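On to chain A.
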Amino acid sequence: MADVELRAITKRYGAVEACADVNLHVADGEFVTLLGPSGCGKTTTLNIIAGLDEPTSGEVLMGGKVVNDLTPYERDVAMVFQNYALYPHMSVADNIGFTLRLRKRPRDEIRRRVQTVAEMLELAHVLERLPRELSGGQQQRVALGRAVIREPAVFLFDEPFSNLDAALRVKMRVEVKELHQRLGITSLFVTHDQEEALSLSDRIAIMRDGHVEQVGTPDDVYAQPRTRYVARFIGSPQMDIFTGRLERRDGITAYVVGSAAFEIPGEAAPTCDGELDMGVRAEHVRLNAGGIPMPVRVVQPLGSMTYVTIGWDEELLTSRLLGMAHFSPGEAVTVSLDPAGLLFFDRESGRRVLPDGALA
Partner candidate 1 sequence: MDDRRLVAPRGLTRRSLLKRGAGLGAGALALGAMPPFLAACGSSTPSGPKELKVLTNQPPDPAPPGVADYSEEAFATWQTDNAARVSYESIPYTQIHDKLATAFASGNPPWDIVYMSGWVPEFSKNLATIGDMISAELKSDLPPSSFKTVTWDGKIQGVVFTLSLMTLFYNTEHFEQAGLSEPPKTWDDLLRYTKELTRDGRYGWVNNYGAPEGIGGTANLWMSYLQQAGGTMYDEGGLPIFNDAAGVDAAQFMIDLWDAGTEPGSISYVGIADTTNVFTAGKASMMMNWPFMWKPANDPAASAIAGKIGAAVLPAGAAGTASIDGTDAFTVTTASKSPELATKLIEFYLAPEVQKRQVLDTGWLPIRLSTLEDAEVQAAATNAPIVLEQAKSPYDSFVTPDYIEVTQAIGTELQRCIRKEKSAQQAIKDASDQVASIVTSR
Partner candidate 2 sequence: MTIDPGAVARPTGRSYLARRRRTGTLLVLPALAVLALILALPIAASLALSLMDADTADFRFGVFVGLDNYRTLFADPVFALALRNSIYWMVVEVAVVVVVALWFALLLNHPMGRWSVFRIILLVPWALAPVANAVLWKWIYNSSYGILNFLGTATGVLPDPVVWLGDPGLALNALLVAEIWKEIPFITLLLLAGLQNVPRILYRASRLDGAGPWQTFRFVTLPQLRTTILICIVLQSIWALKSFDLVYVLTRGGPANATTMLNFLAYRVSFQFGNLGLGAAVADILFFVMFLLALAYVRVFRPARAAERGVA
């Protein structure tokens, strides 16, 4: 068991900066997710931790010691690859037991440990098959099994579920979480699926163009995004962010977006005013509780909740209502915003503007 620390990790491929000054600390036994869009440097970061790639500069520490010069094996990390990377010519049992075989463990022990892992991952009945004779989910679990059997100090998962269908993905998510709770091994999990990140992690590191934009607990990054980028990336449906203006007139504060002006209680707005972006999540948009009348554009019933999208000018705003709500397109509703859920961002830098006017 060990904690993992990245200190000013930079990795360049020619002109491309895959990692740009990445700093991150994963505590012992913690489950941290690297979240970001495709190409933002998640895999690169993971490979550097694993020791499969060398950073251009910066240090990787494990258990407080710099491990830059250690081989992947010496770092005692196990990794589940983005495309499983099972050995196609080896049976499931051999795939899982390969690392023990390399360590010259006795045959008996290998068989026993493979069996245990296989049972845990419901693979016992396919041990003699080749990877190509397995379903996607089974292959995924073999990849997990290959990592688990090592009982490593650190687990690295690189988008392990990206090739699975939605249902299987949710099921595997539960399995991984359970696994982590049972084994308590320090884990770094890469994904570009924010829901996966939110549901699994102790903390989430949101990456953008090679650097870490924000690290925090799921609550933190959801409710207190440090930037417009993070705010947009986290949460479903995506946060609506408007490019309007904060105006104060006659003691009334309002956010003006085109022809609409939302009135905001003074304490909910930052002290500065002018050209700010404003974001609001669907659960903070209230319908028919007073406010401005507007027409409904689209209604999406989802069973446990309903998304209702309202529009004016070129702007759209989505509201989430619990249960099945009955609206029809074109219907006029009144719209008001929950002041507690409003976030303001500096238009230039994208950084959040705190109530006291300072940048986050």
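In picking the candidates, the idea was that all candidates are chains of the complex that A comes from, given by their letters.
Criterion: a contact is a pair of C-beta atoms (placed from the backbone, for glycine too) under 8 Å apart; a residue touches a chain by one contact, two chains touch by 3 or more; residues count from 1.
All values reported here derive from a predicted model rather than from experimental measurement.
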Of 1 or 2, which one touches chain A within the complex?
2
Under the stated contact criterion, what part of chain A meets candidate 2 in this complex?
47, 50, 52, 71-73, 77-79, 81, 83, 85-90, 98-99, 102-103, 132-133, 146, 150
